[in-house]
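Only a part of the assembly is drawn; its chains keep their places, and the rest are absent.
Letters A and B name the chains as they come in the text, with residue numbers starting at 1 for each one.
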Amino acid sequence: MGSCSSQSCQSCFFEYETERMIVVKSKVVGSVFRLIQFLILVYVIGYVCVVQKSYQETDSVISSVTTKVKGTGFTNTSDLGARVWDVADYNIPPQGDSSFFVLTNMIVTPNQTQSTCPELPNQSTICMSDSDCLEGSNDVRGNGIQTGLCMNYKETVKTCEVLSWCPLEIDINLPEHALLAAAEDFTVLIKNSVTYPKFNFHKRNILPDVNSSYLKQCEFNRKTDPYCPIFRLKDMVSEAEEDFQTMAIRGGVLGIMIDWSCDLDWPEHHCGPKYSFRRLDNKIPENNVAPGYNFRFAKYYKTTDGRETRTLIKAYGILFDVIVFGTVNAVCNWFLLTCTKRRDYYSKHKFTYLDNTDDNAGESVSY
Amino acid sequence: MGSCSSQSCQSCFFEYETERMIVVKSKVVGSVFRLIQFLILVYVIGYVCVVQKSYQETDSVISSVTTKVKGTGFTNTSDLGARVWDVADYNIPPQGDSSFFVLTNMIVTPNQTQSTCPELPNQSTICMSDSDCLEGSNDVRGNGIQTGLCMNYKETVKTCEVLSWCPLEIDINLPEHALLAAAEDFTVLIKNSVTYPKFNFHKRNILPDVNSSYLKQCEFNRKTDPYCPIFRLKDMVSEAEEDFQTMAIRGGVLGIMIDWSCDLDWPEHHCGPKYSFRRLDNKIPENNVAPGYNFRFAKYYKTTDGRETRTLIKAYGILFDVIVFGTVNAVCNWFLLTCTKRRDYYSKHKFTYLDNTDDNAGESVSY
């Protein structure tokens, strides 16, 4: 630019700067050069285009999942008597969205009313006399509000009395075999629609080439029925390398992963759901406060005299989480062009001709 | 490097290698050169900066959604008699989070108790005598545990008896017109707060310039009230190009998409929610096991003698899913710099001056 200042601005404006190129005419040098060019071409086509697919545009999935569990179980306990469980009983909440829970084990405390009863015995609730109990005290780990009295819990044990839903739940006697063991044979129909908005691509996990009669009796099997959307609970737990009956005792969380990653350059029928299963909660027993998965809920009733009673259920079971993911690739003109351009970038050069021996002047400038 | 080895290392260290440049003085060549430079400049400013906004930094949205449905409906059926439905009745679950369900049609089976009754007739349940029924058998597609007896279902049809919640639900008589047809006039208030943490940007879908009296009577309309956060259910379904009453019969899933993509370089009031609606489940009738959206739930009661009864409801309705997405762009100094740098990269050159005619030689070619 310095040299430009010594000239008229106009002449400067029309100057063109370029690199000087030379052309070497030598079989050895030329061969090496062409080999390098060839390797670049292989890299561009092989790696950039085929492996990395950088010429493809990607999009993330928008998904809708609904689920429906089928099956009935039978329990016979002293609390509830002989009882059949259907989906409205064991599927909580009932909505059937992407997360559903199947009750497998439980501690039932029927006929609770708002009244007073002695606390469950532990270090801080055992008392000798009323003076050990503080009226109105409300321990966050306790079951109610202390009344200030010390009552017989058992013949030999006295505990502070509380105002609470009595009788209190005794949750140490969890059945060692899951009550609703039959749940392993329950099935769930998973309906999943996915959309890749950028490519206006819609697909369901119920593929177009399956018919209704097949869907009425099929069951997912990785080998024989990989596209059947009906899953036996036990099969899913087995695929996650867990034992259903063991998991059913204390409950757990199982992830149902549906992978919709597709390459839209291939015909559409190559794009199908790929299912996998994995236990999501921690099953290692050590350091495990409240292992497994459980929650408490209650059914409320009113007696004829208008008092409220409830049945408290500590529900153990398996929470199934349907997790849909995937990205889709497709050729896009713009990216295809980019790819072509890059190849050009590597293979095209400005050049002049110059013999290896001919090192005088007379270069022709190409542009 | 080879030639370097023949010299002292120090002298080698202070060598500087550069490309040789030539300057072509020609109006034609210069004009073409300047034109190319101009096009590059246009590309950098126009495409990279204005269209692609590569100088901007982006952030993804963190969102909180709560919803509240309003409206009452009236049904008059033989099972339930004349009955008014309010939000606590038809909105299940009631929590009002980003996904809410509005009941539009139903099959009600009242006064079920744990007892025995003949199965619904189908290929596997029709029997001639008790020997056709297996005591304790529990078909996953059946309704209970077989007792081993063969009973009259109708005068002409005998089926195996099951222990179950009886009477069994007969779900083939779905009302052809949605019972809660009035649901189309229900409204929902959607409250959505978004945060772009990187830019400390917070905004609600209830914009600061709307007042309470407007919010008490407004209704979303793409043309007249695009920022009213209260939506009539029928309008949303229409926007998704569906017919509410048709969809109400068998239910379905409707996505309410809220797009918060903004360019924070513009004044804040340019950044508002953009609503769109889309049916998420599949409505194509063929190959459609359990088309639409429904689930079963039960209300449990206790009779005066302590026996549990329940009302089973197979609920058909529309599940609304509020999906919030968006990225926000904003100028970032670093990126602005990058952009400037890139322009320099294209317009600045090292160069030497060389007349088009001045073609002396004598350079040594290295390779």
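Just a few scattered comments:
Simple rule for what comes next: contacts are C-beta pairs under 8 Å (C-beta built on N, C-alpha and C of every residue); 3 or more make two chains touch, one makes a residue touch a chain.
Everything quoted here is computed from the prediction, not taken from an experiment.
In this structure file the full complex is assembled from 3 copies of one chain, 2 of which are shown.
What we mean here is this: only the chains that are shown with their structure count from here on.
For this pair, chain A with chain B, the centres built from the Cα atoms lie 16 Å apart. Every residue of chain B that touches chain A in the complex is listed here, in rising order: 19-27, 29-34, 92-93, 99, 101, 114, 138, 140-145, 162-165, 253, 255, 280-282, 287-290, 293, 295-298, 300-302, 304, 310, 312, 319, 321, 323, 349, 351-353, 359-365, 367.
Listing the residues of chain A that touch chain B in their complex gives 3, 11, 13-20, 22, 24, 29, 62, 64, 66, 68, 70-74, 81-84, 86-89, 93-97, 182, 185-187, 189, 191, 193, 195, 204, 206, 208, 210-212, 215-216, 299, 301, 304, 309, 354, 359-363, 365, 367.
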